[in-house]
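Only a single protein chain was left out; the remaining protein chains are all shown in position.
Per-chain residue numbering starts at 1, and chain names A, B, C and D are given in the order in which the chains are listed.
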Amino acid sequence: MTAAASPKLALHAVTQRFGETLALSPTDLAVRAGEFVSVVGPSGCGKSTMFNIIAGVLQPSGGRVLIDGRDVTGRAGEVGYMLQKDLLLPWRTVLDNIVLGALLKGKAGPKERAEGVALARRYGLGDFINHYPSALSGGMRQRAALMRTLAMHRDVLLLDEPFGALDSQTRFAMQQWLLSVWEREQRTIVFVTHDIDEAVFLSDRVVVMSPRPGRIREIIEVPIPRPRPVSALTSPLFSTIKQRIIDLIYENSPALEPAHV
Amino acid sequence: MTAAASPKLALHAVTQRFGETLALSPTDLAVRAGEFVSVVGPSGCGKSTMFNIIAGVLQPSGGRVLIDGRDVTGRAGEVGYMLQKDLLLPWRTVLDNIVLGALLKGKAGPKERAEGVALARRYGLGDFINHYPSALSGGMRQRAALMRTLAMHRDVLLLDEPFGALDSQTRFAMQQWLLSVWEREQRTIVFVTHDIDEAVFLSDRVVVMSPRPGRIREIIEVPIPRPRPVSALTSPLFSTIKQRIIDLIYENSPALEPAHV
Amino acid sequence: NAAELTKLTFVQEWPTPDGFWIPWILGSKKGFYAEEGLELEIVVPPTVADTMKFLGTGRAQVAFTTVMDVIFARGEQAPVTAIARYGRGNNWGIISSEGKPLTVADLKGKRIGIYNDAWTKAQLGMMLADAKLTLDDVEMVAAADDTVPLLLQNRVDAITGITNAEGTEMMTAGNQKASFLPATEHGVPNTPIFMLAGNDDWLKAHPDQAKAFLRATEKSIRYAAEHPAEGVAAFHELYAKAFDEKYITQQWTDTIPLFGAMGDDLMVNNEADWTALLAALTKFGVVKEVAAPTTYFTNAYLAK
Amino acid sequence: MSDRHALLLRLVYPLVALILVIAGWALAVDVFEIPRYVMPSPMDVANHIADDWPALVKGFGQTFMEFLLGFLAGAIAGFVFAVLMDASRPVRGILYPILITSQAIPIVAISAALTIWLGFGLAPKLVIVALVVFFPVVVNVLDGLASVDKDIINLVRSMGASRFSIFRHVKLPATYTPLFSALKLSATFSVTGAVIAEWTASTSGGIGAYLLQANSRLNTAGTFAAIVFLALLGLVSFLLVIAAEYWLTPWRSGSKARRWSSSYWKDETGG
Partner (left out) sequence: MSDRHALLLRLVYPLVALILVIAGWALAVDVFEIPRYVMPSPMDVANHIADDWPALVKGFGQTFMEFLLGFLAGAIAGFVFAVLMDASRPVRGILYPILITSQAIPIVAISAALTIWLGFGLAPKLVIVALVVFFPVVVNVLDGLASVDKDIINLVRSMGASRFSIFRHVKLPATYTPLFSALKLSATFSVTGAVIAEWTASTSGGIGAYLLQANSRLNTAGTFAAIVFLALLGLVSFLLVIAAEYWLTPWRSGSKARRWSSSYWKDETGG
């Protein structure tokens, strides 16, 4: 645990059972303010479960979630949350989707909208605020979804495989963009991905999880200096870290037989 | 052009216009029997167009397609073709989907089916031959689609982003599997992907295309010895080839602004 | 002074307007009802059977109906009573094409177009009995709206009906004078078909209105019989050209003689008629049990 | 150019359809020598319409009003019902079989009872039209409510949305597409409902009453005139539903919010 004395987000012995199965065994984690932490691990290791608990959508079987030291266990609306599917509402314009947090509370006034417009302009969707999501490309939709998360003004953002559905090139551009947003807005980001390149490229630390029962296996520091150019992807340090993570993930798992994919 | 004197598949000055736009400028390509060739390039550079022409689904504006020296331009049914979407028929069992080629011609007898079953057994779907596709995971579906392509008994397989929709880990397992199939069945594979890692890891040669108008920019040899272990992904030779391809793709393209993703 | 008029809901015998309705249509127009302090709301029922439901439940105070409907309604304990007759005798029978007259015995094995009303099967049964036949000896085709086209197209050999409806229609649509086999000549009592009926509770509570209604109606019948063209015109004004003018004119012309001599007993129900009808109905098992003839009707609201 | 062409075709096809129907009809009457009391010729009908124009137009207005009010009432009732049924599994389980079997009961069989309870006014007619729309709306809206992505619900919950807010912003709009497909399917059909309703117990004359009257005594020209007006009414009602769909679900017909809608952002800074 390399987190500072007063972490932005802290999990204390958070546990989740679904009937017989232990989806998440008691888990501790601390994330510093402004930190970018990625979570990797095979399917079913409890990543989404952990996020649902932090987001307050799921009441954990045990343990506590703290933000800035306040207990927020089981309380929704405390963090920004975004999933692999963009989940934009098709019947709302891009702008309305961005200010959805305010809309849901019935207070999406001109002020909130103007702010949403500014956000859209800043991050390249200025020409599309009055369009419906169906008119957007996959990458643009994902960006709109992230803006919706930003517009909630939460210090902590949980991103669950946000770029999983994008092709590699769009994905690369989105990663660059996410980093620029993160740097500018000074948010704390926890990021789930299946793509180890992505995890290493983006993060300060990578949390490696393992399944049955879901738990944190190791947390790996990524001491690659920022800003990171594209060439960082092929640097020896990068390769070393990537290899280490691949080893951790595949080490204990049974030999990957096609039948079990 | 490093192909042998008598290539398995050859394109001679194949051209495609859609109205005003030149989707594919006159293109030559030769693929040896048993070779694994990948095609990479930005969206819209004409990869799928080229495949549609080879598959005989699209009549090119100009040029010829040869297989084993025979002119097959505009003739369907000469190659195996597979797309990103698995396109399994939901109302057919996995076995029926695998023998679809025979079914469509009304000659899916016990012999064809027995062969389909053998194929499914060999490649890890033996327990699912009587299931409908909806019961299969994404990776299993993709494998069934590939078996359908194999069961057509074509020497040349065209795979258009077959693993594009899979998450990284499943994808990795599928790549391993595809390589094992390829080695065993001795087919010639042309493979479109957006993932440069994938292209390098799988291929003997990588065709890099560029758009407006769509054309082949360069063909790069991949002299990594087979079989290739996972660690090959982080070897210096791998990184060099990857870097070269990234340079080729991003070199002339305008700086990637988020607005144009 | 329209506000002072008492509104009476008057429900008709079946779903579509008929030339029979000319008296109250013309009477309303001429102000005969208003003279008696009444205003008629003419309502049509969805099916023939619903007339008595509306009357029994008090949704309507008065009704134009058939004698059989009154009898069936009383059998179900509906509080309704016949308060006047409309017409004098029974002009129901079997109709066949011009030049093809039939006897009752001829009907054996024939195909007959009928309506699914209370009255048709009862009387047809009585007629057939006259030649020792039963309903099973003929093939009945029940039509929802009109049997005449079936006969004109030779889809049936004969139809049941009355001279001033189906008979009229044979004339206007088929340009032929139909052959008519009257029921009354073959064992069916010659008693009136159509009745005016009232809701019992309303009759008790408002005898004056009932009397006023019948006075106005009688005046209307007499006036309409004397001025047929005026009657047809009033009908047309109300129902536009949904009707064939020729047909309505003919129908009213055919109807007027059925009132007989326009004497004092124009609308008076007569106990002998009811006794004869009820006896026949009992004999042929049309109704399970009947009450005393006088319980079905009253002449108490007719001017003496 | 191609857009204009498409629009033209859209207008041309129905016109061709109209001409074909009339021509086929005229030909059939002529060739098969169909007697006038079975089927009139198009000319007969045209003459009748010209003759009785005011009555037919008045009837059209009357029936249209019954249709419109009944249709709205049925759609709204069906919608509310579906929402209630969606909220509770037992309620759904119990009401569903009742709804299904109720469809087999002919309306005429219950119309007298309706009139006795509701009087001779507009009420029973509206109920009958409403009944026609009710069932498809309930079935489709239920489908729509059940098909909302659980992840979206989770997402808006994570944003702190209340139950009502989730309904208002997520569930409700998700029902629009199935709702409108139900309305389109039942639009013209509920015109028949209005006709049956007028047969129920009518004091006033709509086109349905007109048809019944004409039909009862072999006035086939009148019957077919009424049918022509009913077909017209059916077309109008179908187009009304299409128009309502266009206005109420702008995201399905265009890629941008409409300029005058409340969700359109007008740039005051003039960017």
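To be clear about the criterion, contacts are C-beta pairs under 8 Å (C-beta built on N, C-alpha and C of every residue); 3 or more make two chains touch, one makes a residue touch a chain.
Not measured: the values here are computed from a predicted model.
Considering the entire complex, the omitted chain makes contact with B, C, D. The residue from C:I22, C:V43 or C:A73 that touches the chain not shown here is C:A73.
From the options B:N52, B:T73 or B:T188, the residue with contact to the chain not on display is B:N52.
Within the set C:A34, C:A49 or C:V268, the residue that contacts the chain not displayed is C:A49. In the full complex, chain D contacts the hidden chain through residues 9-10, 12-14, 16-18, 20-21, 38-39, 90, 93-98, 100-107, 109-110, 112-113, 116, 135-136, 139, 185, 188-189, 191-192, 195-196, 208, 211, 215, 223, 226-227, 230-235, 237-238.
What chain B contributes to its contact with the hidden chain is residues 52, 55-57, 76-77, 79, 81, 83, 85, 87, 89-93, 95-96, 100-101, 103-106, 113, 117, 121, 126, 129-132, 134-135, 152.
Touching residues on chain C toward the chain that is not drawn are 47-49, 52-53, 56-57, 69, 72-73, 75-78, 111, 113, 116-118, 139-146, 149-150, 153, 155.
In this text, only the chains that are shown with their structure count from here on.
Here the CA centre of chain A is 47 Å from the CA centre of chain D.
Counting partner chains per residue, chain D has no residue touching two or more of them.
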